[in-house]
Structures are given as C-alpha cells and as structure tokens.
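With one protein chain held back, the other chains of the complex are shown just where they sit.
Note that the chains are named A, B and C in the order they appear, and that numbering of residues resets to 1 at the start of each chain.
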Amino acid sequence: MAILIDNNTKTIVQGITGANAALHTKLMLEYGTKIVGGVTPGKGGQRVEGVPVYDTVAQCLKEHPDATVSSIWVPARFAKEAILEAIDAGIKVVVVITERIPIHDMLYVREKAKEKGVTVIGGNTPGVISPGKCLVGMLPKIAFQPGRVGTVARSGAVTYYIANSLNLAGLGESTSVGLGGDPILGSNFEDILKLFEQDPETDAIVMAGEIGGVYEELAAPYIKQMKKPVIAYITGKSAPQGKRLGHAGAIIEGNMGTADSKIEALKNNGALIAETLSEIPVLVKKALRIG
Amino acid sequence: MAILIDNNTKTIVQGITGANAALHTKLMLEYGTKIVGGVTPGKGGQRVEGVPVYDTVAQCLKEHPDATVSSIWVPARFAKEAILEAIDAGIKVVVVITERIPIHDMLYVREKAKEKGVTVIGGNTPGVISPGKCLVGMLPKIAFQPGRVGTVARSGAVTYYIANSLNLAGLGESTSVGLGGDPILGSNFEDILKLFEQDPETDAIVMAGEIGGVYEELAAPYIKQMKKPVIAYITGKSAPQGKRLGHAGAIIEGNMGTADSKIEALKNNGALIAETLSEIPVLVKKALRIG
Amino acid sequence: MRLYEFEGKMLFKRKKIPVPEGVVIDKDTISELDKVFYPVVIKAQVFAGGRGKAGIIQFAQNRLEAEKKIIELLGKKHGPFVIEKVLVERKLDIEQELYIAALIDRIAHKPLLMLCLQGGVDIEEIAKANPGAIRKYYFNAGEKLFEFQAKRIAGELGFSSDLFSGVANVIFNLYNLFIDYECKLAEINPLVITKDRKVFALDAKVDLDEDAMFRHPDLREMGIVARNEIGELTEREKIAKAAGIPYADVDPEGDIGVFPGGAGFGIAALDLITHYGGRPSNFMDSGGAPTQEKLKAMLGLLMDNPKVKVIFGARFGGISRCDDWAKAVVQYILENKPQKPMIMRMAGNMEEEGRKIFEEAKKEHPELFKNIKIYAYDTPIEEVIKEAIRVAKETT
Partner (left out) sequence: MRLYEFEGKMLFKRKKIPVPEGVVIDKDTISELDKVFYPVVIKAQVFAGGRGKAGIIQFAQNRLEAEKKIIELLGKKHGPFVIEKVLVERKLDIEQELYIAALIDRIAHKPLLMLCLQGGVDIEEIAKANPGAIRKYYFNAGEKLFEFQAKRIAGELGFSSDLFSGVANVIFNLYNLFIDYECKLAEINPLVITKDRKVFALDAKVDLDEDAMFRHPDLREMGIVARNEIGELTEREKIAKAAGIPYADVDPEGDIGVFPGGAGFGIAALDLITHYGGRPSNFMDSGGAPTQEKLKAMLGLLMDNPKVKVIFGARFGGISRCDDWAKAVVQYILENKPQKPMIMRMAGNMEEEGRKIFEEAKKEHPELFKNIKIYAYDTPIEEVIKEAIRVAKETT
C-alpha cells in the first residue's frame, strides 16, 4: 500500500507547461508515475512529454476521472487558486511544490481542504515518493529504495540524505514525505505519522524536524500513543536563534521552537533521538531488532 | 397563540435612543408590549421610557435571557450589522423597521438567518401586531381589534386600512404582519401564510400585494395546499408599469410582476380576490360562513 | 439605478472587461470624431431597448458620414427619451455572440450568474424556447468569485483554449463588478468573439442599487449620478422632482388630486378612485416621515393643477405622525388660502393631537376651512373616496 501514493495512483500536474514542471513531469514519467493529464489555463490541447494539457482541473478530471493526486507547480501568487481548484474538482491529495505561499492564503486553503477531507502536502515540499511505485514531485530517485521505513521531513535535502543513509545501511522506504518548508503547511508531522501508523507496509518511521515552528512539539503526544517506533532527527542546535513573534507569539507558543524544546518533547514521548544522519539506520535497526 | 408575537413575548429595541424608536417604544409600552431592554452602542446605562439601554444585544440578553424578539430602528447603513448582531445573540424573530436597506446586505442577512433558523420580517415593515396582546413596530393601535383573521400586506397603510375595514365590519385580527416595502424581504407571503395555516387562533387570512416583485406569485402554489381560506387584495391595476431588470429579469421572472399576473396566479390557486377594501370583510365572512 | 451604456462601459474598463475603443459625443464634442478609427458604430445613449430596430444604432464608414448621422440622431426622441449623447465605437468583425449576466434572482433570493452561448437581441426568445441553453450558477450573497470558479465555468462552456482565458476573465470580472458595486444587474448582451479571436463586451447594461450607492463614492467621481430613468417629464413632474417628491401624472384629465401617505396606499387609492368611477390626476408618495416643507409642496402641486377640482387626502399615522401631517396641512391652508375643497381622512398615531390642531385652526379661521373635511377612524376610507368623487363631479 504505502501511504498517499502507490502503484495505482493516477496523478495530474498543475502548471505543467512551466519549465520546472515540464522537466519533473519527464522525470516522474521515467520513474513510472502515472501522469494522466496536466493543467495550464489557456494551453489546453497542447502536450507536455506526451501528457495532454487541459485548461482546467475539472476538464482534466472529466477525461480522467480516476486521477486522485495533483502536484502544484504554479507561481506562489496563483497557488491558492490552484489548490482550491484541485479541491473543488475532487482531487484527494494535493502536493504543493510551490514555495513561499502567502500565509493567510494557506490558512484559507487548509480550512477548505479540511471541509472536503482533502490532504494537502506542502507548500515548499519536494514531494512524496513510494519507492519503486510512484513519485510525485521533484525528489531525486537515486536517493530512495523500496523498503519498510516511512520517512517524513521538513527539509527537502534532509529527506534525501536520510533515505540515502537508510539505503546505504541496507534499509529502504515505504514512503518518504516532504512535509514542506513553508511556515504554514497543509499537513504536519502528526497527520503523516497517523498515516504511517495505519500502513501495513511501514514498520518504523523516521521524522526529521528543525529549529523554528511548532509542528515537532505538536506531534509528540501522538507519538506516545503509537505502536510503531519513531526515530527523530532534529537539526538546528548550532544555528542562531530565529526572531520571535512579539509577545503574542510567546503567549501562544510558550517555549516551543528551539531544537532543544523539540528534542525534549519528542524524547519524553518515546521517540528515539538520532544525533546524526548515520545514527538513523542504527536506531531503526535497533528498534526493529534487525541484524 | 397568534403568530410571531403574543402575550408572553419579551422584546428588545435596537437603536432605541433614536427619536422615532423612542416615540414608538413609548407607544408599544402603552399598548402593553413587554420591552425588556434597548440597545444603542455607547449609550449603555441610559434609560428610554424606563427601558434600560445596553451597548450590545449580547449584554442585553445576558440580563434578559427570555427576550426572543427584536425590532430594528437603526439607519439603513447599520441595519445589516444590527440584524446580524441580533441573530448572533440568539434572537428568534427580528422585525426590521429600517427602510431602504442595500439589497446585497439583505441577501446576506437572509442567508445567515436561514442558517440559524431565525425569522426576519421586513425591512421597511411597519411591524407586527397581535391585537390586545403585543405590538412590535409602529402600527397605529386604533386600526386593530382582536379577532380571528390573519393579515399580511406589503404596504404599511394598506395593512391599517384592511384591519380598519375588517373591524368596521365586526371582524378582528389574530395577527397582522407588515411584510415590508423593501425589494428583498426577510420573509415573504408564503412564509407568513405557513405560520397562519398552523395557528389555531387564525381562521382566515387576508393577503395584500401590489404591483412589482414576485412574492405574490411565489405564494400561489402554497395557497392551493392550504386548508384555510385566503382573501387576496392586489393593488396597482391603475398604476404605471415599473422598469424592468434587463433581459435577465425577463428570463428569470417571465411575466411576473404585474397586478394582473398576481391576481391570475392567486385566483387560479384558490384565493378569493377582493376588488376593494370594503369587499375584504364580505369575502372573509362568506368564506367562513359568518352572518 | 440604470446606467447608460457608456457609463456601464466605464465600469467595465475599470474592472478590466474589454470594450471596443470608443468616444462619447454630444452636440458640443463632435470634434472627438477625429479620435476614432473607421468604420464605426454609432449608438444612441437612451434607456429604452430595441435601439437597433428603431434605427438609433447606425454605422458609418468615415468621419463625414458619422458626423451627418450623429447630428441627425442628437435631439431625436426615442420613446419618452431624448437622445443627448451617442457612443461611437470602432466596428468589430463579429464571429459569435454570447450572453452573460450577473443579477439578483428575486425568486431564489440569491446572486446568479447566467450565461448562454447564443446572445443578442433574441436572448429572451432563446430562453423561452430552450431553457437548457441558459446556464445558471448560484453563489452565496456578498461572496466574490474565485478565479478558479470563473475558469471552471469557462471550461464548462467548452471554449477552445485560445478563447478560454478571455472568457474566464470576463466571467470573473463581471461577477466581481456586480458584487463590488452592489448591482442589481450587470449584463453583457452580446458579449462578442471577433474574427481575430478576441472577446469584447459589445453592450453594457448595469443597474445599481440606489440604496447602496453611499458606499461607492467613486461612482460620483466618475460622473455617475442620479438620473431620469423614466424619460421626458411633464412640467409638474419636473417641479415635483426638484422638490424631491415622488410624483407622476397618471391622467391629464384627472380631477381628483391624490394626497396620500406612503406609496402603498398611493397605489391603492388610484385603483379605488378608478373603481368607483372617479379620475385620479396623480400618483404621489410622501415617503417615511416627510417634513412640513415637503408636505406643503405636495399639496401645492395638486392645488396648482388647474384640472384638479378636489383633493383627496388620507393619513393613517404609523411612523408618520398625524400631528405632523395636520400641522403641515393647516399651515399650507393658512399661507395659501386655497379654494379647492379637500376631502380627507386622518387616523392612527397622534390622531388626537392632529385633530386638535385642525379644530383650533378652524375655530380661528372658519372661512378658510369651510370646504375642508377631515374624517376619522370610524368612516370607512372608501366612503371618503366616494365623497371626493361626488364633490369632483359637482364642482364645475
């Protein structure tokens, strides 16, 4: 099964005629991802890497009603509309590659997605991969191998290095999810951990967070309830502290947001803490009593 | 019982410190209406005709949780906010005296009222009276007598003349409802007819419409289903035709909107048509087999 | 409040709805014709429909022809309207005509967007013959359209991609113009596609909500202000308008001047007088709570009408108080000493106070009030009307 995307997933690409989207459409197709259509308003009827382009998501889904996943590659100022269009048309998983989406736009999109039961990943995510089955986004295929470890990370490159590290140690990934680098995300750690906990093809989960934000701390209570082991890798201990959001930020978020606060919250709730990338596969194996 | 308001109704007055509202607060109190509070922002703590004034409807209802009806006397540009405030605070019947409320405001208010199950009467209504029990608005008490005929009319003065005409013929009213003169109303004929049909204290209903709009025609199909007799009085046969709303109006509304179209629709659905005011009590008596 | 086509197109331009290049010309600005590219279409700016059939939309190949035709049009009458302005626009090569309108559906009580792939003068016939040809989209009150919704609708209409963005743009901007300016109607008929595959609003029909205009001061800045939507007024109607009184002559030979309360009974009174064989001269509306000055001006209008033999007056005091009414009527009588009989009825709020005002005035000036009767609650209004009719017939 994996989570979010698998062998049978049919996907579409919004903003497919952009240079980056076109390149990664090619790479996704090469990987075996089933891209049934692309969308760029006013470019309907064209083809990109053989994929038919439509003016709207609705027109695309009319021709390809089995498509359930869309990736969003449009410029930031159009991202809100593009995501809403996907949700409105009936897409179930929206993977938002676009970065630096205005915060209030993303809050609005989150509300609408929730109302319709749609999963939004990102913005500023490198995408999602279920190795050997499906790749949605721009993750480099070389970093991933099929296996039974789920991974979820805020940073794109960290996602790749973790998989790389697992693979060099003989492990592989069920699914790797890029949570995204924007300040307000469609899904947070807890959302993805819940999917992995339910996934019969995942045995353990690696989550990688970093200084800033509150998503790591918010996931901690759920980790306590999980049956599967969670290995956490938190970066930013050596980084300078970020700026604070006035008194209001302190009132709402208390002491969250530092590498230490995150590590402590996760450790106290049963996560295994990896100090380095190479320690990650060691802890996974230990938790799963492998080798 | 009557409809909308009765002996036990507790009401509040929004905009109570305005000259008109203050005068009619006095007249309503004299009539016996139980006005428990008034609202004018920034004037909380004052009294008008002995009625305590609050800054907000919420504060007023906190002190008088049994109030269920509010009348709105604020200037048109504040009416939307005042009605929404009443709905938000838990008022169940909002009687909107204010006239010339912007149409889009009123559409919005209608939607919110519907969501919350609130009845809005007006705008531009003279109010509602259940003679001998309760008066909310500015209807002249002399026009009304207790009885078993329900009346509902778009025009204020026509409401008074109808009751006057009924009373001079020895009949009286269970409740008289001013539907309101604004183009988009909180309640239409059908809404009020349904209440009268359910009311054990109402035997027959007089409805008075006039040239323009579609509310009379829209009520016709319901009249066909009613058990109680409906006497309709439609004015405007001698009036010049009003302007049309482009092609769009014609496409949506077809031939509705003339005195003849209204009379025909009502007659074809079983309403008795009164040609004059004095014919109204004659038809009521005939329908009820009185005298 | 209906806008002229050229005003509607000013709003369209603001909201990025493409309209043909054009200039507005009246008798003082004919030199503007130098700015136009020929051939042109010349469109009389009047509210009445059917301009094409009436010959007040014309074409011209060059400046000379245009000028000649414009001079013929200006000052000409179309129904009750005098043509004061024409809109001169570059003539387009039209391939297809569409219909699009955003309006308030008074039946559904919702904002509605309507589109039809066939537009033009026969749209109402099309709608009747084939209701399915009209696509309808309802939206929540006050909410603007998202771009994706406009695109989805454009997609559903099935345009080829070269037209898709142009049509989606018009849908998006027309609907949001309708919301932003709180219109009753914003209609483009026809919206055209030219032979070179561009989209233009060929006509513009915008109807604003007068009661919402206080929120849109930019309209006034654009020169969009209250106008005469009825057409030519009678002299009396002009006087009434200047005094802010909703007034209409309904029968030039009418001998009963109608001095009612609000518009609702004003309309009923016309029916009743007619029903009982009288001839009402006018419709009139005193509005909510009229001032003394306004009430006096209303009476003056009727008294000054030589055809009017008797005044029928009625006040059922609700928000308008009987005492205020009585004060105004008495003052008018004292100041103007009118000769025409007045048959009136007064009941309702502050009735007693009003009656006292009449009685005291009558006591002091009995001769001025000898033809003036003020009935009360217990005389049916129709008896009062009948008496007014009788008096009118008796008066020579």
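In this section, a residue touches a chain if its C-beta (ideal position, glycine included) is under 8 Å from a C-beta of that chain, and two chains touch if they have at least 3 such contacts.
All figures in this text were calculated on a predicted structure; none of them were measured in a lab.
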Response to the item:
Omitted chain touches shown chains A, B
Response to the item:
Touch assignment to the omitted chain, from A:C60, A:V118, A:M138 or A:I205, lands on A:M138
Worksheet item: Per the definition of touch given earlier, which of A:N7, A:N20, A:Q198 or A:N268 contacts the omitted chain?
Response: A:N20
Worksheet item: On chain A, what residues meet the omitted chain?
Response: 20, 24, 27, 76-77, 97, 99-105, 107-108, 110-111, 126, 138-140, 142-143, 153-158, 160-161, 164-165, 168, 181, 183-184, 210-211, 213-214, 218, 235-240, 243, 245-253, 275-278
Practice prompt. Provide the residue numbers of chain B that touch the chain removed from this figure.
Written response: 41-46, 54-59, 81-82, 84-85, 88-89
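To be clear about the criterion, only the chains that are shown with their structure count from here on.
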Practice prompt. Would you identify the shape of the chain contact graph, picking one of line, ring, star, complete or other?
Written response: line
Response to the item:
Note: chain C sits from chain A at a C-alpha centroid distance in Å of 58
Worksheet, complete the sentence: The distance between the C-alpha centres of chain B and chain C, rounded to whole Å, is 26
Fill in: Distance between the centres, which are taken as Cα means, of chain B and chain A, whole angstrom
57
